[in-house]
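Every protein chain but one is kept in place in this view of the complex.
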Amino acid sequence: MKNVKSLICLIAMILVVTACSSSNSGNSGTTTSNGNEASKPATTEGSKETAAPSADPITIRTVIKDVSLSNPLYAQYFDALEAALLEDAGLNVNFELVEMAQGSYAENLNLLLLGGDVPDLIYFQGGDASIAEQGLLEDLRPHIENSKYIKNIMMEHNEKRMESYPYLLWIKPYTPKVPVVRTDWLNDTTSGQALLNDPTPDNYYNFLKELVSSGKSKYGITVAGDLAEINFIFNEAFGITSTWMKNSEGKYEYSLISQAEKDKLTYYNKLYSEGLFDQEYLTKQWDTKEDAFYKGDAALVTGTAGKVIDLYESRMVELNGETATLTALPPAKGVSQGFGAVDVTKESRGFAISSISENKDVVFQVLDYLASPEGQTLDRLGFEGQHYNLENGKAVFTDAFYSEWIASFWEPVELNTTIPVEGALLGATAQTTLEMPTQYFKEDNNFIIPEQYVATWDALTNVYKEYATDFITGKKPLSDFSKFVDAWYANGGQDITNYANELLNK
Amino acid sequence: MKKLDISKIVIYLILFLFSLAVLIPILNLLAISLTDASKAHLMNGLDIIPKQFSLATYQVLLNNPLITGGILNSVWITVAGTVLNLVLTSLAAYVVARNNFYGKGAVVIFLIIIMVFEPGLIPEYLLVKELNLLNTYTALILYKGVNVYYLFIMMRYFQDVPEELLEAAKIDGAGHLRLYAQIMIPLSKAGLATLGLFYGVFHWNEYFRSMIYITAQEKWTLQVVLRQFVIRQDNTTIMGGYENMFGGQMLDFASLQAGTIIIAIVPLLLLYPFILKYYTKGTMEGGVKD
Partner (left out) sequence: MTVLRKLRHDWILYIMLAPPLAYFVIFHLIPIFGMRLAFQDYRIVGDNVWVGFKHFDVLFSSPAFFTVIKNTLIISTMKMVFGFPVPIILAILVNEVANRFYRKYVQSIIYLPHFLSWVVIAGIWIGLLNPSEGAINLISNIFGASSIDYMTSKDHIRWVFVVSEIWRSAGWDSIIYLAAIMKISPGLYEAAKIDGANRLQSMLYITLPQLYGTIVTVFILNLGFFMSAGFDQVFNMMNDSVISVVDILDTYVYRIGIVNGQFAYSTAASLFKGVIGIFLILGTHFTSKKVTGNGLW
């Protein structure tokens, strides 16, 4: 009895204290309490002209993923950047890099910020929405308006995203995942050429079939665990042109319950049952998927456009010989063609400026500088003598460039540097993968799921995943698709559809 | 004695099969770590012989200057942490295991509450920050200074010490401190060794907390250093992708991963035989007169 009494007392005590305390013991509050500075446009201080060099360097505290001054390359880079800023733009700054343990950047960054320490310049790779909500991120639109260089290099998708979510800047080309296959294998087949000329799903089917039956690969295509990658290739061909599509009644319905989706899943099921779609795709991770590609089990995989394709190619050649370069394939053509509609709600990652920073204008000027020809030269070409050599006034890249140099900031597709460049920044195939998507660009109409629907959306996603995998693997017949649609609506889909229609019809 | 033979064989066989089931995947990892990059992706899950022997993975891993520092840091934290753990845990276990003092019930409930409620990352992080323990070894040594689960286990071991021994000592005039130091501790060697092992392993393997609290590179523990090699960097945002770290050598990811695991396990493997020393039968022998 004594035990039970002590138990009740203790629990009551804890609950009471917990419920009653309203003060926040966690704030090391040196920060101001205006929450909504972000909605005020920053005052224009004539940021077009370069400020006269100040006596003391302005410290810019920065945190960037996997960047630390203990890496000599970065130490060198930031020193060079500081010097260049002073010389070319008259900005006297000193970069102070916040050291972060590597590993889960998003988590560490969250802790840093939530602990009250907000650096001036922050690179985000997830987790920015809640920080922006608290008004801690600077609205970048007025800065961009007044910028010298940045506004000229913003690409279409960057501009759209900036409009609806003006906190993250990330000027990089649009990089969907692009299908690649070994060039020698492609040339060895008869269906390969047909595919390049007319990439219909049927031609894809024939191509994969020929690859498998000729014994080149075990199965045709593989992906890492779910349908995201293969959808880049086939979504548009089957008519999935945006997340929400108008159905026959003129109302928006979710693309995943549409007839188009059903057709596509029927196709995937066909590939799967004939062994042209890896029957173990569900348990593949990115590393086993790549392994399968290099080993030759999979003939076709998708990779993020750009540098990643370069890496795939060099590894493939290293393991399988000079003839094993890669060829990028066009997305399937059918009802439509392309790599899918582009999410323009917000950048998924990028640089943000703290709205409570004292030096936010200077920080933006730094970012602007990096968009200028001088800045681009440093950021994208590297150091002379180490990453490139000057021959006849042109920069010729060294091996070190290809293996260790990556631009930290902006990479508009067009290269505009003070030194003309001999050759390309990327291998030919990788370069194609960057250029290809631009011809298919179209905006998506997806929206950020509001908080009250988050749990429902999660449940709906799982309903889809379960049915889709069962359809593809053949555990459920595609005639059951209507059952899936019913289940989708029953689990909250109706609410979300109503919300979507309201939103999209505005 | 035929009966004895069969049961013995059965037992030996079961244990052998189980140990094999456990051993083969580990040997497989070892083999993969010793396989040359060009052939590494050809190794499947049951190969225990490298397809092409190569020490490249270990050369790269062990030559990295962060590794030795990491090992030293880990050793320091493990040793200091474990000693602290054992002292605190055994003190608490002694007090609660065999005595009925005023407030015992409350203390026990308190312990249970602490065990099952995980406050989560933020409150913990904020506390460490408030105490100015960020980026210090102290934070890691003190983290989970007493694991309540292990505390209850130790209490159990203490409770198994025969009452007669304690009575005899009490009659001889021993107070609690003497009972603790001269009876409980010596007679629970196996238990202490076991918990020492558990705590030690816990500290040695602690990766997440080290990652969050330690930012200075020279203070990184071994686990954090090792993870650098196997985290797939997003190649479009960092400078000097993982190729650079290895002096331009292309290494196989699976081989690297396997190598880091082996390196992390080896010290523990060396430790275990020492612990086994305490697993001698009959620690009660000679204590109680039948």
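Per-chain numbering from 1; labels A and B assigned in written order.
As a convention for this text, a contact is a pair of C-beta atoms (placed from the backbone, for glycine too) under 8 Å apart; a residue touches a chain by one contact, two chains touch by 3 or more.
Everything quoted here is computed from the prediction, not taken from an experiment.
Asks: Considering the whole complex, which of B:75, B:168 or B:193 touches the chain not shown?
Replies: Within the whole complex, the residue contacting the unshown chain is B:193.
Asks: Out of B:60, B:77 or B:126, which is the one that touches the chain we can't see?
Replies: Of all options in B:60, B:77 or B:126, contact with the hidden chain holds for B:126.
Asks: Among A:190, A:248, A:283 or A:505, choose the residue that contacts the chain missing from this document, as touch is defined above.
Replies: Candidates A:190, A:248, A:283 or A:505; residue touching the omitted chain: A:283.
Asks: Using the touch definition up top, pick the residue from B:48, B:71 or B:112 that touches the left-out chain.
Replies: Result: among the candidates, B:112 touches the missing chain.
Asks: Which residues does subunit A use to touch the chain missing from this display?
Replies: Per the touch rule, subunit A residues meeting the hidden chain are 7, 14, 17-19, 21-27, 29, 31-33, 35, 110, 113-114, 116, 118, 126-127, 129-131, 134-136, 225-226, 279-280, 282-283, 285, 288, 356, 449, 451-452, 454-456, 458-459, 462, 465-466, 468-470, 473, 491-492.
Asks: For the chain that got dropped from the picture, name the residues of subunit B it touches.
Replies: 3-4, 7-8, 11-12, 14-16, 18-19, 21-23, 25-26, 28-29, 44-46, 87-89, 91-92, 94-97, 99, 101-102, 107-124, 126-127, 142-143, 145-146, 149, 152-153, 155-157, 159-160, 175-177, 180, 190-191, 193-194, 197-198, 201, 205, 257, 261, 264-265, 268-269, 272-273, 276, 278-285, 288, 290
Everything below uses one rule, namely that only the chains that are shown with their structure count from here on.
Asks: Express in whole angstrom the distance between the two chain centres, defined as the mean CA positions of subunit A and subunit B.
Replies: 38
Asks: Could you pull out which subunit A residues touch subunit B in their complex?
Replies: Checking each residue of subunit A against subunit B gives 2-3, 5-7, 9-11, 14, 25-26, 28, 65-68, 70-71, 73-74, 77, 99-104, 107-108, 111, 114-115, 123, 125, 172, 175, 286-287, 291, 294-295, 304, 306-308, 311, 315, 318-319, 349, 399, 403-406, 408.
Asks: Touching residues of subunit B toward subunit A in the complex: what are they?
Replies: Contact set of subunit B toward subunit A: 38, 41-42, 103, 105-106, 108-110, 113, 121-123, 125-126, 129-130, 207, 210-212, 214-217, 220, 224, 227-228, 231-241, 243-244, 248, 250, 253-254.
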